[in-house]
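Removed: one protein chain of the complex. Kept in place: all other protein chains.
By letter and in written order, the chains are A, B, C and D; residue numbering begins at 1 in each of them.
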Amino acid sequence: MALLKLENVTKRFGGLVAVDKMSLEIKEGEFIGIVGPNGSGKTTLYNVISGVYFPENGSIIFEGSDITKLPPYRRAHLGIGRTFQIPRPFSSATVRENVAVGAMFGRLSVNVEESLETADYYIGLVGLKAHRDKISGALTPTEKKLIEIARALAMKPKLLLLDEVMAGMHPESIEKMIRLLKEVSEEEKIAIVSMVEHIMRAVIGFAKRVIVMYRGAKLVDAPAQEALNDPRVIEVYLGKGIRDA
Amino acid sequence: MIRGLLRFTLGRESEMLKVDNLESGYRPMQVLWGLNLEVKKGSITSLLGPNGAGKSTTLKTVFGSVLPWNGKILYEGMDITELPTHSKVEKGIVLVPEGRHLFPNMTVKENLIMGAYSEEAAKRQVESFELVYSLFPVLKERTKQRASSLSGGEQQMVAIGRALMVRPKIMMLDEPSQGLAPRLVIQVFEAIERMRGEIGLSVLFVEQNVETSLDISDYVYIMHEGSIKAEGTPKEIRALTDIREAYLGV
Amino acid sequence: DALAQAPDKIIIGGPISFSGKLAKEGEQGLRGTQAAVKWINEVYGGVKIGGKKVPIEYKYYDDESKRELTTSYIERAITVDKVHAVMSPYSSPLVLAGAPVAEKYGVVYINHGGASDRIHEQGFKYAVQCYVPGSRYHVGALDMFKKLDPKLKRLAFVYEDDEFARSVARGAKAHAEKLGYTIVFDRFYPKGATDLTPILSDLSATKPDIILGGGHFSDTQLLGKQIADLGIDVKAINLVVGPALPAYGETLGKLAEGIMGPAHWERGAKFSPDVAKKTGMKWIGPTQEEYRKLFKDVSKGVEPDYHGASAASGVFALVLSIEDANSIQSDKVRYALGKLKFMSVYGIWDVDDDTGLQIGHSSIDLQWQGGKKVIVWPEEAATAKPCYPRPTIKDIIAGKTCK
Amino acid sequence: MLLQQLSGNLTQGLILGAIYGMATMGLNLIFGVMKIVNVGHGAFIMLGTFVSFAIFTYLGLTPIVAIPLAFIVGFALGSLFFYFIIGKLTNAPELNSLLATFAIGMLIEEVTKFIFGSEWRGFTWDVGRVTLPFTVLPITKIYAFIISILVVIALYLWLRMTRSGTALRAVVEDKEGARVCGINVDRMYALSFSIGIGLTVMSGVILTFFISVGLNPYMGGAYTLRAFVIAVLGGLGSPLGAFFGGVIFGLVENGSYTLLSLIPGIEPFSLTRFVTFFILLIILLVRPTGLLGVK
Partner (left out) sequence: MISVGKSVNSQQSIVNIKKYFPLLPVYGIYLLLFLIGIIYPEMWSVVTLLAFYCALGQAFNIFLGMTGYVDFGYVAFLGLGAYGMALGIDVSHQTGLNIGIIFIGIILGLLMATLLSLVVGAVALRLRGAYFAIATIGVNEGFRYLIEGAKLWGGSEGLIYFRQLNEAMGREKTNVIVTFWADVFVLVIAAISAFITLYYMRSKIGYALTALREDEDAAKVMGINVTKYKILAFITSASMAGMLGATSWGLKYTHVFPADVFEIHYTVEGIVIILLGGAGTLLGPAAGGLLYGLSKYWLGAMFPGIQLLIFAPIILIIIVAFPEGIVGTMKKKIKGTVLERYIA
């Protein structure tokens, strides 16, 4: 059974069709990369899956049940966790409190003490220990992205949606982060991680399967190397072959 | 050796920007700890380093949106440490900030016009438009579109274009390639090179995209924990394997 | 033993609005009290009690027109300043808010600022009223109109929508019906309204002969102004509160011409020791002119109006009743207040023994004539003849006056 | 008859509404640029009415002279408060500026009381009236209407056509972006605050053309409340929206009276207030950011 299934999902903004009749199936245990030119609808797709926006058309099935009309917090309870492309930590709260919120209200919904412990664990994992008790608003954009990752992980999601978390990250950190994601997903049985990214070495290092979006629709859906060597992808997205990028 | 000598003798004329022992931060936290760097006239200089090194803070302090605590910022030999941002812009220093900061409800054209806000720049508005459109032909097709509805890459171009409308002598860019599709990254770097080539602009930029940065830069600084740890031409930096690995991870 | 009990001085006090929306009336009350106290101490020589004469001391606080501060300061006056009687704040709601505190400590509560009948229906033991109760405000005016023009029938009521103005309206309505008037318009406008055009256009359509209405100062100003703006010509206008105050004519200028209003007191009122003697009543306090001088002394030049005179009468009533009781004990003083009937600059003062409701005082009616306030009713007190009918707005603007 | 009443009230309402709108633009400008809810708004309107009063009563001049004067007074006061207080709070939590404007409003009221006393002031400036078939309009009201419209147009043109106006819009859209364009953001803040206060004080003068009595240091409260509602109705941050909001508010406030007066057993005037607030709620439910508000 597919973990997540989208059928003909369409999301419009006024005249603009941001996601266009998107159908997609994600099986458990997959690592997926979603790429595509700027404005091709990747973030919008995430917003539709996590419930920030409701689609005009189509349905979203998670673990066999229809969640198309569920509010975002219910989806979080079911196990959909995400980060935001532009980090949105709760600025006046400390890093620890931020991550604890994820644990507290996420899939397992634990009490305050436990979530603080969980938070400490994930803060250590992403390497924010030194900043644990700092007000999160005072961190750099990159550090804020780490908070986002820790917070999403603390939700113990079954499906983790990462939106450009590596952008602006130091190449070495990217490697580390990819390793970490893989480990965590194995340990915690996060069924799949989907990652939107423009940094090809991150995508290649991470994804087994790559979905290329173009103008709101799926252009290519194939194993990573194959997808990124597709001439259409080079044409609309990469500009040159991946090795040069 | 020769290079050092050259710098010593020719420094005065060719030096665009010089940052001397700069300290700043976000009270109470200090981020920059005595930073020194300089940008030569008509050169592309890049500032590389791990996350949290203080690269953005450096640019923001030079620009003035973060106030310097100590040290000096010299621009064409003139002390501009205390100048407010708008005076710096009038003098030809411009920043393309991280996150672009466009005016979302204004059209592309209106955004660009805002760039030519200072009186000096306003006079040369027509000329500037031609320059921007020749560098970024896509923008010409989008003049009437609202900035918020552009794709990320197009937004970055508007941000750079807007900065060009200022008629700057030095442009500072904070991670111009961040969040851009690979195809657009190439375009942006090409644009940077052309700005230098065609209008002799001095450029100081911060990047994570090390390889490309080394490709187009004339001079490179490597920064860590608030100060410069190494500097040199791309060739020199490429040769310093240990430094490269320690601070750049490549 | 009264002698042993006699204090060195009589202390009175309480909150009064110095800031906030009731500041103007509050200040009048304060100055009236101060003027009366000054007279007692300097001219009268103090309050006779236990064979000696003791001065009065007055303590006041600014309640900012707020209930919280009103009750707190009344309590403070009683517990810290140890006042022998509380001087009330201005306005019925604040008087009501403070009454229970005075009750709790069993201290006489001189209500010189609340005209509502209902205050004295609550069973407050220590409260006595100085104003004419609201329900009687417009009685005199109606009598006057009946006398001036018995054929007149059409009355329009346009009052402010609050407790006080409604009690005025209710009293007026009852009396009007008794006199055989037809009420062609009967509407209220909300407190704080800043434009009365809609209600006045509506009123104008009913073609009344007389307009009765009002509530507080600013709305009566507005009524005067907008009746003129809309060119509504009627034979007479009588409004509560505003027209009785000197500022009314200053602000409306010509437009005030011919507008009438009831007042509890007016400068030049014909109450004097002679009149008192004639009616066989006790007189206390300064004469009209002396009072005005005293008032302007303490207020640094402000002209007195009825809010001040009412407060002054409260002080005089208190002094007389302490002397009558020869004690400062609240129950005795309160009993004496009930029995008391006297005349002062303010006129007759007499309250119901039990409820403390003012029954002796009666209002007079004033009219703006030639830019001055004159007393036109009752006839015995009148300083001029009523100007009736009011000139048309057109004539008024052209400069026609009642003279 | 009813129709005549209604058209009379609507005409009056239109004029009043235009003044309300005019009196709200300053509030909206300040909110738009700095996200400051000026709780002391009414105090500045009051100040304007006193300027008008003083010009007329003490100097014997026509209150029209008070219009530019009030603007200058307001502008100066705005700059002063910005320099010493508001400007220091730009980085503090948003609600602090609310507290500051509350205290500033209080200060203005108390100083006015200190100088003018707590007397209810007023004056009568009469330059004749025009009789329409369904109502009578004093000419001063017509002045007020025309001047309000002119001010709205001027503000609109300033924002759209001038350098500083455009810069101000840029600051509204993105502060940091404005900074990199060489716009002196702090000066724009100061400018918008000063102009906002200037407009507000000026609107007090225009208000006296409509209602020249009932002037008192504490009269502002009613206008603050109304201005808030109008600002939201039109869309916060949109000075033009404020104007339309004002017009709607005036029309509803006055127009609904005629209809409500047909219902027996109620007090129609009080209910007009209920109706305006009710309409506000309905509009907000349909358009959560007001009529012309963005996002």
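Criterion: a contact is a pair of C-beta atoms (placed from the backbone, for glycine too) under 8 Å apart; a residue touches a chain by one contact, two chains touch by 3 or more.
Keep in mind the model is a prediction, meaning the values are calculated, not measured.
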| item | value |
| --- | --- |
| Among shown chains, those touching the left-out chain | A, C, D |
| Of D:126, D:186 or D:267, the residue in touch with the unshown chain | D:267 |
| Hidden-chain contact residue, picked from the options A:37, A:55 or A:102 | A:102 |
| Interface residues of chain D (partner: the chain not displayed) | 31, 37, 39, 85, 88-89, 92-93, 95-96, 98-100, 102-104, 106-107, 109-111, 114, 221, 225, 228-229, 231-232, 236, 265-271, 273-274, 277-278, 280-281, 284-285, 288-290, 293 |
| Where the missing chain touches chain A, by residue | 50-52, 71-73, 76-77, 82, 84, 88-93, 97, 100-102, 104-107, 109, 111-113, 151, 155 |
| Interface with the undisplayed chain - residues on chain C | 16, 18-19, 60-64, 67-69, 71-76, 79-80, 93, 96-97, 99-101, 103-104, 118-119, 121-125, 161-163, 166-167, 188, 190-192 |
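Convention: only the chains that are shown with their structure count from here on.
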| item | value |
| --- | --- |
| CA centroid of chain A to CA centroid of chain C, Å | 75 |
| Euclidean distance of C-alpha centroids - chain C vs chain D, Å | 36 |
| Multi-partner residues of chain B (at least 2 other chains) | 99 |
| Of all residues in chain D, those that touch chain C in their complex | 1, 5, 8-9, 12-13, 16, 110, 113, 117-124, 126, 129, 131, 135-136, 138, 141, 210-219, 221-223, 253-254, 257-258, 261, 267-270, 272-273 |
| Chain B residues within the chain A interface of the complex | 26, 29, 50-52, 56, 98-99, 149-155, 175, 178-187, 208, 210, 248-250 |
| Touching residues on chain D, where the partner in the complex is chain B | 163, 166-167, 169-170, 173-174, 176-187, 294 |
